[in-house]
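A single protein chain has been omitted; all remaining protein chains appear in their positions.
As written, the chains take the letters A and B, and residue 1 is the first residue of each chain.
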Amino acid sequence: MTGAETMLRVEGLDVLGAGATLVRGMELALTAGERVALIGESGCGKSLSALALLGLLPEGLTASGSIRLVGVEHDLVGAGERQMSAIRGRRIAMVFQEPMTALNPTMRIGRQVAEAFRIHGRVRGRRAAQAAAIELLERVRLPEPGRIAGAYPHELSGGQRQRVVLAIALSNRPAVLVCDEPTTALDVTVQAQMLGLITDSVTETNAALLFITHDLAVAATACRRVLVMYGGRVVEAGPVRVVLSRPRHPYTLGLVAASDLEPLASRPGRRTRLTTIAGTVPAFGDRATGCAFRTRCPSASSVCETDPAWSQTGDRGVACWHPVRAASDD
Amino acid sequence: MLARVLLRTGVFLAGVFVASIVIFTVLRVLPGDPAQVALGVDATPEGLAQARAEFGTDRPLPTQYLSWAEGLLHGDFGRSYLSRSAIGPQIADRLQVTGWLVASSIVVALLLAVPLATFAAMWHRTGRGALLAGLSQVGVAVPAFIAGVLLVDLFAVRLRWLPSGGWVAPDKDPAGFIRRLILPVLSLGLIQGAVLSRYIRSAVLDVLDQDYLRTARAKGLRPYQAMVRHGLRNVGIPVVTVLGLQVASLLVSGIVVERVFVIPGLGSLLLDSVANRDLLVLQDVVMVLVFAVLTINFLVDVAYAALDPRLRRSS
Partner (left out) sequence: MTRRPSPGLIVGAVLVAGVVFTALLSFVWTPYDATEVQVADRLLSPGAHHWLGTDRLGRDVVSQLMVGSRTTLTVGLVASGIGAVLGTPIGVLASMGPRWLDRTVMLGNDLLLAFPGLLLAAMLAAVYGAGTGPAMVAIGLSTLPSFARLARAGTMQVVTTDYVRAALVAGRGSWWNARRHVWPNIAGLVTVQISLSFAIAVVAEAGLSYLGLGTAPPTPSWGRMLQDSQELISAAPLLVLWPAAAIALAVLGLNLLGDGLRDLFDPRLERR
């Protein structure tokens, strides 16, 4: 994507806590308008990576490495609170997973949205901010935005609340939008609408999107590129359709097989049981050096006890000593 | 919302009614005759009969209750069996005194508890936080009247900075009034503050954990700003509830503290009437105190709904 500006560049990001390395050596680059999915099971460190980007890691966890954001002179890693609060909500914003508890129950919606404008000074004055808030609520396709602005969170459904959270995140047209499982807690019928809204919004503002999910179908629908995480490391990366149809890493292969992406009916006579990946995700801190997946990998051997190096070919990359080879591989 | 308020009002009024019956019943079960108590051992039968007529104790109990209750509704508290003086004005005077004491104590308690608890919550995993938690534990363990006695020992007797008790009306001698108020208010306020701070700390910790604070920070608010703008009102809700719960205990501590500092408030009226078996006075004072507690709990209930929008049901 020549000509597109790099919005976010992450290099060597580690997240350490309680004597264990929870995220190791994460690398990521997002260009304007690009939509990247970060997939993996619970406990693989994807949410922690996202929180590290915003400097909102929980107590006791620290990040090291480098995070550079467009328009910001300093590295986000190690930045002070004053610097970070100027950046959050302005240059990078986040939508969290649980919409039911994301909003202050004792404050009206309009005020909570308007606050996002006023914090960074993009709109001054209460009335102007309120008007801008109502307009924004309309753009996230909420019906009767004026009424909703005067309502309290408990009067809205989960889907509506999540749109409000999205509105707040987009209010200052950030360069990067991070969404951590934004549709997981929503009804299935609402999920598709929400996905469409998110992708349309980032297209319109030309923001970069980092979309965290454990749902491969959602990743395939919403994003162009995907990063697969396991045990705190990115194990595979590349264009989403290619990675999911011809995975190189054994874990990705297992994920795809287990996620039922192809309708069972299209493969008559084939297995009708869900495949699973044997074993369980290791708990934080249980990981010694070496490939974290080797305990569950059918292709593991003694060389896997050393950290696999990242091998990049074209726009795909994988960290594995025994990548899967398919006949039609590039 | 309206239905809820009406319901709570109904409950409140019913509670007052039942309380009055309980008070009346307990004190009238007395195996004794108020007239006898008043006139003493060498009362004549005629004197007793006359006294009974005057007190109204010759009537059947339900009638006595009704006339008492009716009197209360009109602000007539009757006359003491012993001194024959009107009880109402006494209660009014004493109520003022106790009012000053209790109100000032609550202010002191809040001024102490809110910052203490907020810091204790923010530092709750550090040594400083543990120290504050320990301090509040000690504060809770020392009953207010003991704190009062110890304060008198130190500040009035040893250091002679402040008087050891007594009362002066604020309009007569403002400086003296304040000087006499300091130690009793401190005793009540410090201890209540310790108790409150434990609840407030808990409430603050609860709120700090909430997702909406994280959303606020993701917007760009700094931790302190997020807490003030989004946390305070949500903390206020359980705090108001606790204040309501503590009222009864505050009144009781106040009664004992009044004795420590020889303050002529409702508490000492209560105790005197017990000592003298001045029944009607006791009845009235207990009714006033219970009514005060019930009223405050009722107000807290209403305030609760006002603070928390989730409790209001809009059309």
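Note that in this section contacts are C-beta pairs under 8 Å (C-beta built on N, C-alpha and C of every residue); 3 or more make two chains touch, one makes a residue touch a chain.
Worth saying up front: this structure is predicted, and the values here are computed from it rather than measured.
One chain is not displayed; in the complete assembly it touches the shown chains B. One of B:55, B:77, B:145 or B:167 touches the chain omitted from the figure, and that residue is B:145.
Contact with the undisplayed chain is limited, among B:51, B:91, B:216 or B:282, to B:282.
Considering B:19, B:162, B:232 or B:311, the position touching the chain not shown turns out to be B:19 (whole complex). Contact residues of chain B toward the unshown chain are 11, 14-15, 18-19, 22-23, 26-27, 29-30, 124, 137-138, 140-143, 145-146, 149-150, 152-153, 157-158, 202, 205, 248-249, 251-253, 255-256, 259-260, 270-271, 273-275, 277, 279, 282, 286, 289-290, 293-294, 297.
In the analysis below, only the chains that are shown with their structure count from here on.
Between the Cα centres of chain A and chain B there is a gap of 54 Å.
On the chain A side of its complex with chain B, the touching residues are 54, 56, 59, 81-82, 85-90, 93-94, 96, 98, 101-107, 115-116, 119-120, 152, 154-155, 165, 168-169.
Residue ranges on chain B touching chain A, taken from their complex, read 125, 210-212, 214-223, 229-230, 233-234, 237, 307-310, 314.
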